[in-house]
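Missing here is one protein chain; the remaining ones are kept as they sit in the complex.
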Amino acid sequence: MKSDYTATIGLEVHVQLKTKSKMFCGCAVAYGAEPNVHTCPTCLGLPGALPVMNLEALKLTALTGLMLKCQIAPVCKFDRKNYYYPDMPKNYQISQYDLPICERGEVPLYDLAYPKDAQKSIANPGKRVRLIRIHLEEDVAKSFHFESSTGIDFNRAGTPLMEIVSQPDIELPEEAFAYLTSLKQALIYGGVSDADMEKGQLRCDVNVSVRKRTDAAYGAKIELKNLNSISGVRRALAFEINRQIEALERGETLRQETRRWDDDLGETTLMRTKESAHDYRYFPDPDLLPVRTEVFLDEVRSRLPETPWEKRERLEKDYGLSAYDAGVLADDRPLSAYFEAAARGSARPKSVANYVMNDLLSALGAAGQTVEECPVRPEDLKALVTLVDEGRINSKQGKDVFSEMFSTGVDPQTIVRRKGLQQESDLGAIEALCREVIAANPKVVEDYRGGKSVSINFLKGQVMKLSKGKANPALVGETLQRLLS
Amino acid sequence: MDQIFTLDVHGLRSKLAAHEVSPVEVVRALARRIEAVDPAVRGYLSIDLERAIGEAEAADVTKPLGGVPIAIKDVISVRGAPCTCGSRILAGYRAPYDATVIARLRAAGAIPFGRTNMDEFAMGSSTENSAFGPTHNPYDPARTPGGSSGGSAAVVAADEAFAALGSDTGGSIRQPAAFCGCVGFKPTYGRVSRYGLVAFASSLDQIGPFTKTVRDAALLLNAIAGVDPCDSTSLDEPVPDFTTNLDRGVKGVRLGLPREYFVSGLDPQVERAVRQAVEHYAKLGAEIVEVSLPHTEYALSTYYIIAPAEASANLARFDGVRYGYRAEQPGDLLEHYGRTREEGFGAEVKRRIILGTYALSSGYYDAYYLKAQKARTLIRDDFSRAFRRVDAIVCPTSPTPAFKLGERANDPLSMYLADVFTLAANMAGICGVSIPCGFAEAEGKLLPIGLQILGNSLEEGRVLQVANAYEQTTDWHKRRPQSVTGNA
Partner (left out) sequence: MSSEDLDVEYVAELARIRLTPEEVATFRSQLGHVLEHVARLNRLNVAGVEPTAHSFPIYNVFRADEVKPSLPREEALANAPRQAEGLFLVTKVLD
């Protein structure tokens, strides 16, 4: 971005909540079902049907608010937002207007949330994006466009939908990426949503304007649509900011409009210029009663999970992990839970972390399994690290034992015993091997004694070879040193 | 046996329970009566006789309403039955579910029987706004039965039904009951579930019974009242047996006469009948107290903001996408909506949608809707204050007896004034009943006059007690219209 310009970016994120049933009726929330099999008089907007609030949806929204340090309103209510569209069964959406359930709050942008290529050059480290509000509403149906008609499937209609509105605090495409990554992680952590953008569980509208740094007034607000991935949001913003700056440089005036991002072409195109202002005619929904949140807040507080950023700090502190390792583990809630189960009480938590992040993840990846399906029990991994740590097997053997554990689920002690992998730690036997090697390599021994201390590594290697890898390398080193001194 | 249709629910129940008559015989007798009388009344929109007979065959006469057919206003959903709401826009629609009141009637053994005519979407006071033609007043076919539940009132008055359900948003049960000379009860808001009642104004709508006697109203309320998990606004309050205190009389009961209801515009014959009823109560031992409801003059204005505003959103769903009428060959989506709703809705519905949309629109919300909601608070407070001093309020149900068909059709405001005494109760959420209290004479015809008795929230039992005290000591409720029915 040309340095004399600055961008102002605000995001509206819609999140489908992970409830069993819909927001105002008992129909199942299900993805990928046959069309119109999860509908009832209420979510089809049939004459006479009425809504009743799903308490769990309110709790999940409050939980999100607490995780993001929002203020939870003591009283909230639902309003009708009136507009006509075939995917809206009642032609009004039940939403929250002036009394949303959560206000304020923030999303922290931690380093690992940024795109990999941008993590080395973060413009505003430790930035927190402020939120305006989080409210609850109902999702609309899904439309399928055919040649001459549009088909509508109401399965999705009425799914609890949380709208998270940020302040226009974001200035860079990378920050928008980090915001969405961090937010998504919090949602998954809280069990609030699976937040899969491809499945439409997390959807995002972006507003972006550009102005000269010297200008006080914001530029024209451009809304971007059709953003289907977090990286797509970054690419769309990068393109759009550049486009706007170039337009301004050419002396053009930008107008408020909605543009569609085409991820294949890598460009935005005009969808519509600002239409006549919407007149949504919000008013309190007389079918629903106000909500006093105090009755369920205690229970929600008890469900409050450690946030990803809190976990990151704690992993560094409690297990002595590097910021990077702590970040990678905290990124993945099941993985960090696995790690903690294995590392708790271990003398070598960092070695545990290495096994988890390298051997375990690659084995899982190759097997196409999730951490929850991992055949290696955390306590067995801990035992394996201890075996290596105590020198009972060497680290190369450790890798082999791990593969065996992963494919059989057998504990490491049994594998070591069965395979006769126990290291040779008998001093007499090791000494005999060492003497044999010293005798066979007079030239190297001479070099060592003459001050070339690295020569001992060659001798060590020969001893190991002679023992078929079974000799305890630490003991071999000590013995050689003693014999050569 | 031939005259079985003249019975009230209570009387019919005795005969059914004693096996003097079977539910199927009752349904058949009713069908014959309807065939004879309804061409002149036009109270029913549709009847599924075969289904009713099937249900009658299976009826359990030991249940509280076992084997009793009950007519249903065409705004309440019955599984598999039409529910036109008196509108072309719902032509062909069949509800795939039972309203909670229907499920409750069935549980009590009753048989939902026939769909009664109404003003389109319950908007009106004469049943002339039905897309399927008006219902005629059984006392004078040239006059309206009132509305919007005119069909339900007329069929009960003409002995074409033992009882009926209607809905009351601003007087739509009480005013037609007054015009047709039957009992019409509007329960406390939330007393009866609205689930399955096609919404007009959600914060005002209530379902209630039309009956020939006060006791029957209590019997029907027993069956339909009570909290419903499908209606968030239904009240989780204990439901007493409403027949228990019916005969306790009015000795020592304090009845309030609202000063503001006896004003100009009140028909002298109506005023005389109501004042005579009040004197009658005094003779029965009631204490008559003058009360004031000072915000009465704002009730109509308040109502005609709140009700259309809610209706404008409630009726948005009638768009021809999922059910009902759809305009042919629309060029695009806007035309699809615009023409479907132009062709599907009648004039009064369009008027009210436009009025309500306007009241909610940007820049006018505070001046209209919010202001009306505040005025509603003042109206509600008027009643709260009054009910601290009196047990019930007595007043006219409507300022006039039944007016002529066509008389007010082109003057919406004059039509709206027909509800001027009833709509405040909906805004306050309180309960009330209209019972027959005399007749006015007009052009050689006798037209019923209704006495309105209003009670505080959840005081249905008290209202029924006061109403029954009057009914038990007068004969008005025994009168039957001569002009269309021909029965003695």
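Going by the order they are written in, the chains are A and B; count residues from 1 in each one.
The rule is simple: contacts are C-beta pairs under 8 Å (C-beta built on N, C-alpha and C of every residue); 3 or more make two chains touch, one makes a residue touch a chain.
Being a predicted model, the structure only gives us computed values, none of them experimental.
Chemist: Touching the hidden chain in the complete assembly: which of B:Thr6, B:Ser22, B:Asn245 or B:Ser301 does that?
Modeler: Result: among the candidates, B:Ser301 touches the missing chain.
Chemist: In the complete assembly, which of B:Arg28, B:Arg51, B:Arg254 or B:Arg326 touches the absent chain?
Modeler: Residue touching the chain left out of view: B:Arg326.
Chemist: Among the options A:Gly48, A:Gly65, A:Pro86 or A:Pro308, which residue touches the chain absent from this view?
Modeler: Result: among the candidates, A:Pro86 touches the missing chain.
Chemist: Looking at B:Arg13, B:Arg143, B:Arg376 or B:Arg462, which makes contact with the chain not pictured?
Modeler: Hidden-chain contact among the options goes to B:Arg376.
Chemist: Determine and list the chain B residues touching the chain excluded from the picture.
Modeler: 92-94, 96-97, 189-190, 203, 229, 232-233, 235, 295, 297-298, 300-302, 304-305, 312, 316, 319-326, 330-339, 341-342, 345, 347, 350-351, 353-355, 357-358, 361, 364, 367-368, 370-378, 380, 411-413, 416, 427-430, 457
Chemist: Spell out the interface residues on chain A facing the chain that's missing from view.
Modeler: 19-21, 25-28, 34-41, 44, 52-58, 75, 84-86, 91, 143-154, 271, 279, 281, 284, 286, 288-292, 295
Following the convention adopted for this analysis, only the chains that are shown with their structure count from here on.
Chemist: Counting only Cα atoms for the centres, state how far chain A is from chain B in Å.
Modeler: Chain A and chain B have C-alpha centres separated by 58 Å.
Chemist: Tell me, which parts of chain B touch chain A in their complex?
Modeler: It comes out as residues 76-77, 83, 85, 90, 93, 95-97, 99, 194-199, 201-203, 229-233, 309-310, 312-313, 316-319, 321-323, 333, 337, 357, 360-362, 365, 369.
Chemist: In their complex, what parts of chain A are in touch with chain B?
Modeler: Going through chain A, the ones touching chain B are 41, 44-53, 80, 82, 84, 86, 89-92, 152, 154, 277, 279, 281-283, 286-289.
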